[in-house]
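As you look at this complex, bear in mind that one protein chain is not there, while each of the others sits in place.
Chain lettering (A and B) follows the sequence in which the chains are written, and residue indices restart at 1 in each chain.
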Amino acid sequence: MKGDHHIILRVVAKCLIPLILIYAFYVQFHGEVGAGGAFQAGVVLAVALILHSLVFGLTATMRAVPPWFTRGLSAVGVLVYAGVGVWAMLNGGAYLEYQALFFEPPGGHDGQHAGIIIIELGVLFAVSGGLSTIFYALAGRVAEIRDEDW
Amino acid sequence: MWEFILDRAGYWAIIGLMMIGLFIAFSAENLIKRLVGLSLFMTTICLFYVTLGKITGGTAPILLKADMTSHYGSHAAEGAEAHLAAAGSERFADLVHTYSNPLPHVLMLTAIVVGVATLSVGLALIVRIREAYGTIEADDIRAMDIEAAIAQEAQAEKDLNEAAA
Partner (left out) sequence: MTDAVLGGTGTALINILLLAILFVVAIAIARLRSLFAIVMLSGVYSLVSAAWYILVDAVDVGFTEAAVGAGMSTAVLLGAMLLTARTAKPEKPFSRLGPFIVCLAVGVMLIYATIDLPALGDPSSPANAGVGLTFLEVNWYDTGVPNVVTSVLASYRGFDTLGETAVVFTAGLAVALLLGFGERSLAETLRRSPQPETRPPSVPRDGDAT
């Protein structure tokens, strides 16, 4: 490979990207008990993708995570979120009323926990997919700028 | 007097930062610089909101152990009616610790993420403007637009004269 000049960069990025992904999921699933949540986790996931494309090239990233996947992910996220509301309505509650998910009295927490975890998954999908789509759209365009403008 | 000023000095500094952002957005002719100014303005407005929710001696709004012991796990055994009756008194907990106001945090958290999404829509429009006009300076684009309009009008007038002749 001719990327010998960037061997350190590549190795460090190869070590860092899995850690960033694990951290994103930690932030996602510990959002209920500590700082963090789905919005942050989605952004961190998108940033891991950007780091991969900066070091290994946009083509390699697009092979690993194709653009149709990111834009589909973002649509699925919104659908998951809206679907929880419909689920609550089918059980006789109001839209997005988590108490109705498992027919609980006020003070019951199971429906709240389940509802929050599922809609946070929806937000994670929507934010990471949407921001990755934005990045692909901007980075995938061929630059037509002159070099002497630098 | 001094206490009054010190109480509000934080607000004044943040308003000053806000105005610098607004000034960049107003005065820059370069469209990317203008968008950077707008995002500065937005960040500083979020700062202002969150600073309003600060409470003296408070901590981050994540409940500490002392505030989550009241009844967790006990409701499964009891009946629903007893719970509804108890809810009035039981629902409002007496907080042991002081927490900052969580509402501005929620509003600004979503505003920041939506801010970056709308910022990228603006940047995409700028990229298209660059491809259509070859420049991203607002005054150049305005001059080109006026030139094109004048040329179009002259052309229309010429066509009209030719048709009349």
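Simple rule for what comes next: a residue touches a chain if its C-beta (ideal position, glycine included) is under 8 Å from a C-beta of that chain, and two chains touch if they have at least 3 such contacts.
Quick caveat: nothing in here was measured; it's all calculated off a predicted structure.
Visitor: Suppose we count only contacts with the excluded chain; which residues of subunit B make the list?
Guide: 3-4, 6-13, 15-24, 26-33, 35-37, 39-40, 43-44, 46-47, 50-63, 67-68, 70-72, 87, 90-95, 98-106, 108-110, 112-121, 123-128, 130, 135-137, 140
Visitor: Tell me, which residues in subunit A touch the chain that this view leaves out?
Guide: Interface residues of subunit A facing the absent chain: 1-3, 5-6, 27, 31-37, 39-40, 43-44, 46-47, 50, 53-54, 56-60, 62-63, 66-68, 71, 74-75, 77-78, 81-82, 85, 95-96, 98, 106-107, 109, 112-113, 115-116, 119-120, 122-123, 126-127, 129-131, 133-145, 147, 149-150.
In the analysis below, only the chains that are shown with their structure count from here on.
Visitor: Per the centroid of Cα atoms for each chain, what is the distance between subunit A and subunit B, given in Å?
Guide: Whole-Å distance between the two chain centres: 21.
Visitor: Using the touch rule from the top, collect the residues of subunit A that touch subunit B in their complex.
Guide: 33-35, 37, 39, 42-43, 105-109, 127, 130-131, 134, 137-138, 141, 144
Visitor: Please name which positions on subunit B make contact with subunit A in the complex.
Guide: For subunit B paired with subunit A, touching residues are 60, 62, 71-72, 75-76, 80, 83-84, 87, 90-91, 109-110, 113, 116-117, 120, 123-124, 127, 131.
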